[in-house]
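For reference, the structure discussed in these notes is given below.
Omission of a single protein chain aside, the complex is shown with its protein chains in their original locations.
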Amino acid sequence: MTRSVDLNADMGEGFGPWTMGDDEGLLDIVTSVNVACGMHAGDWDVMERTFASASARNLGLGAHPGFPDLQGFGRRRIDLAAASIGNLVAYQVGAARGIAAKTGSEIRHVKLHGALANMASEDEALARVCYEAALAVAPEIIVMVMAGTAQQSAAAALGCRVACEIFADRAYTDDATLVDRTEPGAVIRAPQRAARRVVDMIEAGAILSESGKRIPTRIDTVCLHGDTPAAVSMARAVREGLAAAGIGLAPFPGTPL
Amino acid sequence: MTRSVDLNADMGEGFGPWTMGDDEGLLDIVTSVNVACGMHAGDWDVMERTFASASARNLGLGAHPGFPDLQGFGRRRIDLAAASIGNLVAYQVGAARGIAAKTGSEIRHVKLHGALANMASEDEALARVCYEAALAVAPEIIVMVMAGTAQQSAAAALGCRVACEIFADRAYTDDATLVDRTEPGAVIRAPQRAARRVVDMIEAGAILSESGKRIPTRIDTVCLHGDTPAAVSMARAVREGLAAAGIGLAPFPGTPL
Amino acid sequence: MTRSVDLNADMGEGFGPWTMGDDEGLLDIVTSVNVACGMHAGDWDVMERTFASASARNLGLGAHPGFPDLQGFGRRRIDLAAASIGNLVAYQVGAARGIAAKTGSEIRHVKLHGALANMASEDEALARVCYEAALAVAPEIIVMVMAGTAQQSAAAALGCRVACEIFADRAYTDDATLVDRTEPGAVIRAPQRAARRVVDMIEAGAILSESGKRIPTRIDTVCLHGDTPAAVSMARAVREGLAAAGIGLAPFPGTPL
Partner (left out) sequence: MTRSVDLNADMGEGFGPWTMGDDEGLLDIVTSVNVACGMHAGDWDVMERTFASASARNLGLGAHPGFPDLQGFGRRRIDLAAASIGNLVAYQVGAARGIAAKTGSEIRHVKLHGALANMASEDEALARVCYEAALAVAPEIIVMVMAGTAQQSAAAALGCRVACEIFADRAYTDDATLVDRTEPGAVIRAPQRAARRVVDMIEAGAILSESGKRIPTRIDTVCLHGDTPAAVSMARAVREGLAAAGIGLAPFPGTPL
């Protein structure tokens, strides 16, 4: 039996004249991209360029909705009502589909960004609101969830298409959420260590937390961040580590849980 | 032969806590609505409420994209590159489709707003960029054009579905564009006078300019503005004027030109 | 001895084409105004008009900084770092001083808005960050605080000029904060009842909570809200109630606590 996994990265995180990360470098490493939708990053032009580049390489295209907070890059919690969050997700998924269509491509998946993702990973009802909104816009869309969290249980309950994601460069708590960025050790910066962890988790079929806890989960995709200077070398190390371990690369199939 | 015409109004022009116009009053008069898409007015929540209200009455739903300028309500010209304008339209049409889908409804037409509409009414290449963008997102969308302008010729050249629009309350120049709002007489405020003009133009099959020029055109829909205090009584007068003249009301069919 | 109190209201809460409340009606009732600074409401033009109108009536002018959230009207909590909040307050107080100067007038006080005000009423350190920022910009500025809360203790510790405020139309908890708007009874809508409460609190020299608790405090100013339809009649009732009770009207002196 051959195992394979998808590699995804956030892209299109510039805005107007400002750029972030090495999108071109990552495009040759990943198999799926999550594109910011204009609220926490990205604008209609950045989105158009990013979808065009990614679809030219036959990558899986994703909408990456976040909070309306450019200055905070969508990483600050905002106390939005759940119904408003549902509308916010529908708006962004629709906008992403609009821009993708303009480039002759289609949105295949949706992944929540930043504080919105973290909140949904802790609150199944909120995750459900987000996913129902995305599915109302695009019934065949694959919901990318943070494996082991309330995001995953929400998607499982909906019976929709799902991709379970682990993070290459972020430490995990014992409830499968990410250690807060402001804490020491939250972000793993050594490429070899990140690569080793990813292979270990895929071989274990489980998330491995900082404390050593083993949280069993399906793993469909690995998130490689693109906004740090060393992102490309990190991504390459993970890709090489997977190859060395005999794990192939392929876009996630999106099978329901 | 029975003549009929559509009545359309801009709606969903609130933002956050701010409201504009009497949407509920107009919903019972018009047959189509043009809903702001979050750039010059409207937000994801206002859009959701507006699409839900309009689709509950079986009205034709339209996306109403404009410039990204809340403070100026999309009425100030911004020197955006044409390619960026295309992306901006695709973004907004996509977003509108997303929110409409969340309410179980569908976008049927697209109409440009404010300064963007005025620029496209003078510049066929720009109108084409806008309409191609909308059609890339939604190939069956009906393009609502200001009758007799470069908007109409752009849509005719594309061969797409079209609705030709006249304005009930705006004076016309001899090239079928609108007299600038800042000029005296640009906005007609007397309901009976507006109603009379609309019937005259439909019976003439032509736009009638301030100077008395007759500009022949197909007329599929009449725009009733919703942002003035007297909007509802104006709209009612036009509707009654049409009935008195034996002109029926029906959503535009969207036949290509 | 003659007692007197100031009446303040939030104003300039429009944005671009959108208006809110009856500023003109309130201007003839209050003695001080708190003007939104462009982040949760207000823009440079609305601010200019509001400062010009208020200074023509010799009212006390205040900056009313809030979170950067037009759609949420600054009423949603945003998880901003304290240092960033300090900068945000300095930015808005500076901008308000700029626009006021353009109208030939001066900012006399500062009052926090919405969610930012609520957070500062619960967190003395955060209140201090806000007030230190305002005082760095304008050392003589009078800090208007929600009487009895952490806002008041922060201002007392700074030794700055202070005005202690009670709300005419909001119910109080036992720790002198406002009952959340989403709870029943949080907003008092009967003008006579609001007027009676204000007189009672001034005569008691104390905030009177929903449960009947008496929280002694200096009372320098009474907040009249301007964003509800009935705001002007509410405001007039309070003003008349004060007169009937022999309590005069005068801008707060800003004496330190």
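Residue numbering begins at 1 within each chain, and the chains themselves are lettered A, B and C in the order written.
Rule of thumb we're sticking to: contacts are C-beta pairs under 8 Å (C-beta built on N, C-alpha and C of every residue); 3 or more make two chains touch, one makes a residue touch a chain.
Predicted model, so just to flag it, every value in this text is computed and none were measured.
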Displayed chains contacting the withheld chain: A, B, C
Option touching the unshown chain, where A:Gln71, A:Gln192, A:Ser233 or A:Thr255 are the choices: A:Gln71
Which of C:Leu88, C:Ala155, C:Ala168 or C:Met201 contacts the chain that the document leaves out: C:Leu88
Residue of B:Asp69, B:Glu124 or B:Glu165 touching the missing chain in the full complex: B:Asp69
Residues of chain A (touch criterion as defined above) contacting the omitted chain: 14-20, 41, 43, 45, 70-73, 227
Touch list for chain C against the chain that is not drawn: 38, 44-45, 47-48, 83-84, 86-88, 90-99, 101-102, 104, 133, 136-138
Interface residues of chain B (partner: the chain not displayed): 68-69, 71-72, 76-80, 115
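By our rule, only the chains that are shown with their structure count from here on.
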Intercentroid distance (Cα basis), chain B paired with chain A, Å: 39
Chain centre separation in whole Å, for chain C relative to chain A (CA means): 43
Residue numbers of chain B (touch at least two other chains): 45
